[in-house]
Structure formats: C-alpha cells, structure tokens
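Here is the structure we will look at, set down as structure tokens.
Selected chains only, in their assembly positions.
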Amino acid sequence: MSDRTYRISEIVGTSPEGVDQAITNGIKRAGQTLRHLDWFEVTGIRGQVTGTDASHYQVTMKIGFRLEDDE
Amino acid sequence: MSDRTYRISEIVGTSPEGVDQAITNGIKRAGQTLRHLDWFEVTGIRGQVTGTDASHYQVTMKIGFRLEDDE
Amino acid sequence: MSDRTYRISEIVGTSPEGVDQAITNGIKRAGQTLRHLDWFEVTGIRGQVTGTDASHYQVTMKIGFRLEDDE
Amino acid sequence: MSDRTYRISEIVGTSPEGVDQAITNGIKRAGQTLRHLDWFEVTGIRGQVTGTDASHYQVTMKIGFRLEDDE
C-alpha cells in the first residue's frame, strides 16, 4: 500500500423516512461529484418537526475519499 | 422575521422497534403538551438488552419549540 | 438491591442493512460469550462506501453487563 | 447561604444585529415567565444566511434560575 492521502468532506443527507435513508441519500448525491468514496462517519442527527411528526431527518456525515495522484 | 425566542426541552423517546420509531414516539408525546415544535437533535442512543436482544431503544433528543408572545 | 458491579465492553456491530440491524447483530454476537447483558450505548456510527452506496454500517457500542459474584 | 436549588433552562435567543443582542433578547423573553434568573452560559452560536449576509444570529444559552421554596 502506497502513502495515499484522503480528503474528508462534510455533508448533510436528508430524508422524510429515517436515519438510514438520509445517510443513503447523502452519499448518493456526494458520489455525483466526488470519486473514490471510501467511508462515512455520522457526526449529527437532527430533523425538522411538522406538527408532532419528525417530518425530515437531517444526518450530518463526514465522507472520506481517496485523492488520485493527479487530482 | 421578528426576534423569536425558542426553548429547548430534552426528552427520551423509546421503542422496541428501532431508532427512527423511538424518535417518532418521543416527538409525538412531546407534542401533547408543547406547541410549535420546530426541530429535534439526537444527543444519545441507548437501549436495554433482554437476553441477547436489543429489546428497547432509548433515544435522547433535544426538541426546540418557538415561544409565543404571551407564553 | 445489593452493590452490584457492571463491566462495560466496547464492540462494533456491522450490517449491510442499516443502523438498527448493526446494533442487533453486535449484541447477539456479544451475547455468545458474555452473560447478563444489561444495556448498550451507541458511541459512533460509521460505514464503508462501495461506489456511491453505504455498503456496510458499523455501529460502535458500549455494552454493560452485570458481574456475578464468582465471576 | 441556605441549600438553594437552581434549575437550568435552555433557550435560543435571536437577533439580526449580532451575538450580544441575541443574548439580550433571549434573556428578556425568558424573564417574562421565569423568576429569579441568575446566570447564563452560551452553548452555541449559529445563524441563518440570506444571500451572502449573516441575516439572523441564533445564540443557544443555558439560563440558571433559583427555585423558591414553594415553587
């Protein structure tokens, strides 16, 4: 293994369905512009309330991705 | 937007089913006595174990709600 | 209630399905070797990304279990 | 000094002007319903952005107040 460098980008994925889906949505969207996604780490779970329902989950994540040599 | 003030109440929602349901249950119960619920933030995820099963999820949350002028 | 002592063991449960299932898997595995499991507390939620999918959830937990007198 | 007990309430004061004014606004509003306010502690400074301006400051504070004997 060579001395790879990784960059960490912080995003917020959202979903009306729950924590897992908000994670999934955020990573999918990040993958549209970032290559070589490698891992994620949840740093916060919040959400909006409409009436008395958790109407939108907002999961803050750090996403790590490998930098290419010419990137 | 006027200079609104919000209050934050800390609760523990519980459920045998999982994290999302415990959040949902806690917010619904809080909404029985608090008006104008606005957002929630998860500050802890715990649970009880029965045998070798996660038998009850306990999600600690801060819930923010807007104070009315005459409240 | 006598002056019981508990020990806390830190594990990482994993699952391709989501946070709840990773918790469940970890506790089940811990219960194969530890007796009297009592509670768990999630201390980290991470995961691996394959392509643009959260392909494996990794939930770090502290698990508390009661020590027996002759243990 | 007798063995007084204090309660801590968490609020979010807001203002378009800045951090100090958001603190001032929040405490004034809290004082409409709570007696014997004693101290505050800032636990978070956030805000909304409109265009490229910090358009609204939101200061989260813990406010301590003394409980009366018959309260």
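Per-chain residue numbering starts at 1, and chain names A, B, C and D are given in the order in which the chains are listed.
Keep this in mind: a residue touches a chain if its C-beta (ideal position, glycine included) is under 8 Å from a C-beta of that chain, and two chains touch if they have at least 3 such contacts.
Keep in mind the model is a prediction, meaning the values are calculated, not measured.
Peer 1: Given 4 placed copies of the single sequence, give me the total number of copies for the whole complex.
Peer 2: Oligomeric count for the entire complex in this file: 12 copies.
FYI, only the chains that are shown with their structure count from here on.
Peer 1: In terms of contact pairs by residue number, which of B-C or B-D shares over half with A-C?
Peer 2: So the equivalent interface, with over half the same contact pairs, is B-C.
Peer 1: Quick one: report the Å distance separating subunit A from subunit B, using the average Cα coordinate of each chain.
Peer 2: Subunit A and subunit B have C-alpha centres separated by 23 Å.
Peer 1: What's the distance between the Cα centroids of subunit A and subunit D, rounded to whole Å?
Peer 2: Subunit A and subunit D have C-alpha centres separated by 32 Å.
Peer 1: In angstrom, rounded to a whole number, how far apart do the mean CA points of subunit C and subunit D lie?
Peer 2: That gives a centre separation of 38 Å.
Peer 1: Which parts of subunit A, given as residue numbers and ranges, touch two or more other chains?
Peer 2: Correct list: 19-20.
Peer 1: Applying the document's contact rule, which stretches of subunit D touch subunit B when the two form their complex?
Peer 2: 9-16, 22, 25-26, 29-30, 33, 56, 60
Peer 1: Using the touch rule from the top, collect the residues of subunit A that touch subunit C in their complex.
Peer 2: These residues of subunit A touch subunit C: 19-20, 23-24, 27-28, 30-32, 37-42, 63.
Peer 1: Please name which positions on subunit C make contact with subunit A in the complex.
Peer 2: 17-20, 44-49, 51-54, 57
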